[in-house]
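The complex appears here without one of its protein chains, the remainder shown in place.
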Amino acid sequence: MGERHRRRVCENWGMPSSFEYQVADLALAEAGRHQLRLAENEMPGLMALRAEFGDSKPLAGARIAGSLHMTVQTAVLIETLVALGAQVRWASCNIFSTQDEAAAAIVVGNGSPEHPAGVPVFAWKGETLEEYWACTERIFDWSAEASAAGADFTGPNMILDDGGDATMLVHKGREFELAGAVPDAAEGDSHEWRVVLGVLRASLAVSSDRWTRVASEIQGVTEETTTGVHRLYELARDGELQFAAINVNDSVTKSKFDNKYGIRHSLPDGLNRATDVLIGGKVAFVCGYGDVGKGAAEALRGQGARVIVSEVDPINALQAAMDGYQVTTLDAVIGDIDILVSGTGNKDVITVDHLLGLKHLAVVANVGHFDNEIDMAGLESLAGAERVEIKPQVHEWRLPTGRSVLVLSEGRLMNLGNATGHPSFVMSNSFANQVLAQIELYAHGEDYDRQVYVLPKLLDEKVARLHLDALGVKLTTLTAEQADYIGVPVEGPYKVDHYRY
Amino acid sequence: MGERHRRRVCENWGMPSSFEYQVADLALAEAGRHQLRLAENEMPGLMALRAEFGDSKPLAGARIAGSLHMTVQTAVLIETLVALGAQVRWASCNIFSTQDEAAAAIVVGNGSPEHPAGVPVFAWKGETLEEYWACTERIFDWSAEASAAGADFTGPNMILDDGGDATMLVHKGREFELAGAVPDAAEGDSHEWRVVLGVLRASLAVSSDRWTRVASEIQGVTEETTTGVHRLYELARDGELQFAAINVNDSVTKSKFDNKYGIRHSLPDGLNRATDVLIGGKVAFVCGYGDVGKGAAEALRGQGARVIVSEVDPINALQAAMDGYQVTTLDAVIGDIDILVSGTGNKDVITVDHLLGLKHLAVVANVGHFDNEIDMAGLESLAGAERVEIKPQVHEWRLPTGRSVLVLSEGRLMNLGNATGHPSFVMSNSFANQVLAQIELYAHGEDYDRQVYVLPKLLDEKVARLHLDALGVKLTTLTAEQADYIGVPVEGPYKVDHYRY
Amino acid sequence: MGERHRRRVCENWGMPSSFEYQVADLALAEAGRHQLRLAENEMPGLMALRAEFGDSKPLAGARIAGSLHMTVQTAVLIETLVALGAQVRWASCNIFSTQDEAAAAIVVGNGSPEHPAGVPVFAWKGETLEEYWACTERIFDWSAEASAAGADFTGPNMILDDGGDATMLVHKGREFELAGAVPDAAEGDSHEWRVVLGVLRASLAVSSDRWTRVASEIQGVTEETTTGVHRLYELARDGELQFAAINVNDSVTKSKFDNKYGIRHSLPDGLNRATDVLIGGKVAFVCGYGDVGKGAAEALRGQGARVIVSEVDPINALQAAMDGYQVTTLDAVIGDIDILVSGTGNKDVITVDHLLGLKHLAVVANVGHFDNEIDMAGLESLAGAERVEIKPQVHEWRLPTGRSVLVLSEGRLMNLGNATGHPSFVMSNSFANQVLAQIELYAHGEDYDRQVYVLPKLLDEKVARLHLDALGVKLTTLTAEQADYIGVPVEGPYKVDHYRY
Partner (left out) sequence: MGERHRRRVCENWGMPSSFEYQVADLALAEAGRHQLRLAENEMPGLMALRAEFGDSKPLAGARIAGSLHMTVQTAVLIETLVALGAQVRWASCNIFSTQDEAAAAIVVGNGSPEHPAGVPVFAWKGETLEEYWACTERIFDWSAEASAAGADFTGPNMILDDGGDATMLVHKGREFELAGAVPDAAEGDSHEWRVVLGVLRASLAVSSDRWTRVASEIQGVTEETTTGVHRLYELARDGELQFAAINVNDSVTKSKFDNKYGIRHSLPDGLNRATDVLIGGKVAFVCGYGDVGKGAAEALRGQGARVIVSEVDPINALQAAMDGYQVTTLDAVIGDIDILVSGTGNKDVITVDHLLGLKHLAVVANVGHFDNEIDMAGLESLAGAERVEIKPQVHEWRLPTGRSVLVLSEGRLMNLGNATGHPSFVMSNSFANQVLAQIELYAHGEDYDRQVYVLPKLLDEKVARLHLDALGVKLTTLTAEQADYIGVPVEGPYKVDHYRY
């Protein structure tokens, strides 16, 4: 697939100029800049941080290695970090998620395609795994910056991570340097892991302490996702975490907004772009009633579908029932379903048997997690099943039953594959948390142990606060007497830590 | 713009073969056939009519001239008419609305691009007005069919019309033949009218009675839209209607479904494809609370927007209030609006002053009617206003105030321009009414005067009935006692004519 | 039951004073006046008509015989008619529906319980059928008023009717007078019909032309309900209607508001007062998806129930599906239902078999029509069934299955029996139509034939208009150009007659 999506990669890497980058096509920069301008209007949190901190530049001196989907929204994040004084190098955290025009706009910056003056980005849509890890490695090579500054450093002093790949590379690199060797791949190791080992083996051949130096220079990492956070907690538990970490994922303004309201928007968007099938009147089944499932169910009901929900957790199941949804197993109603949505974060939620039991041309969509939420492997090896491409990311699977199902995005996240992911406004919340976490860790990294922290509730509330004006929300202010009565400061924070919102 | 959208037009018109057509590219037929198969699954009304009437072929002998958007859904309609025994020739009723792959699939039929074996279609996306009217004229030339059948007829015996262009051409052609001359265009006549006059002038030069014969052969027309119906009522009122007409537009299963549920689907779809702006939390203003406005408001609320409505009719205004919406004038809240939607069917609903008063980068969308719902002419002539194309059908208008607005589809219907129009399931309702109307008029045309009729309620109910199974709906049956108690037949119709649903 | 609800009836009928009335207890007047004041605030339509016509008194000279539930809302109607110049005599149209404090307040008027100075009312909660028809007869005896005015008339010159009892009495009285005799009751005649015959037989014994004179003096009747309207159309069809009639029921501001929005309010209200059962999370089944069913389903969904709908009309069934409800037969899901609501207007919708199939302690509620929507007669004669009163209007029926069901209001309209009927704001719409119809018929009765008319759309729109301010609705005004463009007057009416809203 890398080949298929490949455009001419436009690069300036290894050239005499000190400005390195590798993106698809700098000619896309103008189109990308249009998108950025529109996105800025939808990302009031980031723009407010630029206004608040643009003069004081709390990130002056920060060298941030960023590994996060190189989209339009991330572009606004990058330029916010720069506006706050940081130097930045960036790669994407997924081989397909780069929006090439956004990458181009960031590289060009306030220059031109001929004389780019922006930020070094190493990302394009449709990288191979080899390319992906080469790009990730590039965000840790700050020799050009060191040379330009006449300073003596190897890499970044901060990481901004999504999924933990960048953090993992540093930790594994250091580990193998300490061991003096990169192990051979074991039988059964994934292709991707072999690629990582190759990168680190090549590095070790050149330097015995590159990653050790990199690790020692880093003050901290701020992590975006559940998966990355999970890795961090494991490292911290095992005493192996090399720097402090802030868990951005569990800020209320991240997890309760991104998941619920983001999916509410992007699920019907993806369904519509993929199939043009009327949602109204249809039977839609949503696997899982966590935040993602709640957003999915609300969106489908809002379009007039009859929504049925499945759950394994009795508390979430009871919530679904109290919200008016039928709650049952997928097996019990499999033959009635027109639109089947999985949003659980588990695997094999939709099995081949389920697919065989669906109505003819039922639509199957994953908004939860990896493609293994749906047993795509089982489907691909099913005797007599045939895959017909209707259009990119939309495939009719003709089944031995004589019926077909429509599988979106090959079982991967369809809100990314068939739509454009979370809208800017939602990402502004997530990314404002990222910026505040970067500021905090960069300024006070020495106050933090090598543990995983969440942002204090007051900053979480601040992120929310930065998004109110854009929606015309007027906040009520507590009087001193009222604040005293409920035992909180007038300016917040307002809730105990276990408050559930 | 004709040029811009033009692909190689692939034609077989005027060639020795008796099979004429003119479409963009027959190589698109396979892609089109994929779309048709999916659409058939979403158009149970048409497929049920094929099942019910496929053997008896009530349209055997019918020669239908069709003028209606040449889309995937229309393709399913055309093949349904053919399955019921009709011969068909088809043109689109809009220069932009043809989906070229659907047109190709219809022409190819069960043949191949090299040996097409389908239906004569004369339509492609991006016709010039001259091409458009030439195509329309082609659907009235049945000489090839007459010759093949060894029969003596000039044109069709039925029209299936959308907007009334086909019907108008016949009436004007006959009128000018009776007058013996086509009048010169008057000062101020539109370009399109001059094109029509040209077509008819050329015809008159060849034959003094072609359209008179055509008119006399036609048993009736079935008309899809409000605008076309309006023209028909005027012709009937003036005693000039040359054949019977059925007003399909005012079937309940057309007007109450197409408008409300169609827009509920396609408005957010269009907004999302155009802008990727989060709808949740935004202030959305909907001008008009008729069926279109009701669908628009429901869709926006279903996505978490705060919806404000304007109305001129106090009954509709009271409905909006009782449905929980704020109802006020556009002027009163113009500065608070993020998304401005017009769905009224009137002109100048959104004025230049309104546009100047909107928030920066507010989105402006028309789902009502012609582009004059928004004063686009006024905007285009506004001193200091600048138009920047973000992408096709999405333009930023930079205003002298320093703010911008995003205008979708250049002020035209954005559910067609930015999305793909009404989904198949909705169109299956409309088109099942069309098929039943064609069957009725073709079988019993002699029983009808040269007036405009609506379908009897029993057929309206039948259309609904044909769409229930697909949604898993089980209908309850009246007992004889119950039917007698409320004074209706067990099998319907169930309501008095003025029942409002 | 008459006995049970009876309070001391406080009367001044047949006494020397010219002020006649018969109500439960004038001491309730103050409590009633409180309720009236609150209701006036919720009935802006009526209050606006007082303001508009209070000086010109278009009903001066009108003598109105009113037969309509003697509730708080009707009290505001009565005082509006009086404010517009009318003389009024009033009875209820249902033996149970009188609110005694409202009746008392109307009788007392601006006087005191000792010296009442209001309007003659003949109504109390819990009348026997004999009392009911005696009260109805009283509203046609205007001898006191004639005597006071020194005028020569027998009865009213207008009727305001609900259900048609008052109109029927006049027509039957005249018919028997013409025949010279009141027929004997036939085998199988209902008790109520025998009571009516008795009243008319007694009248005929006293006067041979009383009802003939009454009929000749009446200019017209305005009728509130479907049932009454149905009787009027039959009389008109048979050429027997003795005066003009206005069908108030089919004004949009009556039927589309009263039915839908009234039930949306009063169904959950009645359920809650009757049972205190949590609606959220429950399976609620609504029989019928007309306006009543639409309101019921919306209310139940709004409380978090899962709503299933049944329909016999495929169009309404399709609407229900498109609105996101499961649509199936009652039989198909009878064992899953917690709350069973009937709103059809038909009989035997809920059979004994259905009741036997319900879950233990399922709630059964009728908001449609007479108590025969539920087969109460069948239930009452079911062997082994036992009725236990939980509280008034709430009965547990213990069934031979060992399960019980909770039947509300003995199968009668539970929004009246368990709640307080339609709220004032809804009734203000209905009653404003009544007042406008009275004004129209009284002023222009001679222009009307002995037929049934609906109010012109402009008056329907006016009724809506009168209710907008109270809800803070600001209406948009058409420009002259816009009105011309769509072919309507600036001030309305705005829609064609068959527009469905």
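A, B and C label the chains in the order they appear, each numbered from 1.
Definition applied: a residue touches a chain if its C-beta (ideal position, glycine included) is under 8 Å from a C-beta of that chain, and two chains touch if they have at least 3 such contacts.
None of the values given here were measured: they were computed from a predicted structure.
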| item | value |
| --- | --- |
| Among shown chains, those touching the left-out chain | A, B, C |
| Absent-chain contact - pick from B:Val76, B:Leu232, B:Ile263 or B:Ala305 | B:Ala305 |
| Among C:Arg174, C:Arg231 or C:Arg264, residue touching the chain not depicted | C:Arg264 |
| Hidden-chain contact residue, picked from the options A:Glu52, A:Asp189, A:Glu240 or A:Asp313 | A:Asp313 |
| Touch with the omitted chain, as defined above, among C:Thr154, C:Gln219, C:Gln303 or C:Asn346 | C:Gln303 |
| Sole residue of C:Val426, C:Ile439 or C:Ala483 that reaches the chain not shown, by the stated touch rule | C:Val426 |
| In chain A, positions touching the absent partner | 250, 252-253, 255-257, 261, 287, 310-322, 326-330, 332, 345-349, 429, 460-462, 464-465, 467-468, 471-479, 481-482, 485-486, 492, 494-495, 497-498, 500-501 |
| Residues in chain C touching the chain absent from view | 31, 34-35, 38, 41-42, 261, 264-265, 268-269, 272-273, 275-283, 298-299, 301-304, 336, 360-361, 388, 390-391, 396, 406, 419-420, 423-426, 471-472 |
| For chain B, the residues touching the chain missing from this view | 280-281, 301, 304-307, 318, 321-326 |
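In this text, only the chains that are shown with their structure count from here on.
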| item | value |
| --- | --- |
| Most central chain, judged by mean C-alpha position against the global CA mean | B |
| Rounded Å distance, chain A centre to chain C centre (Cα mean) | 60 |
| Distance from the mean Cα position of chain B to that of chain A, given in whole angstrom | 42 |
| Between chain C and chain B, distance of the C-alpha-averaged centres to the nearest whole Å | 44 |
| Per-residue multi-chain contacts in chain B, two or more chains | 261, 471-472 |
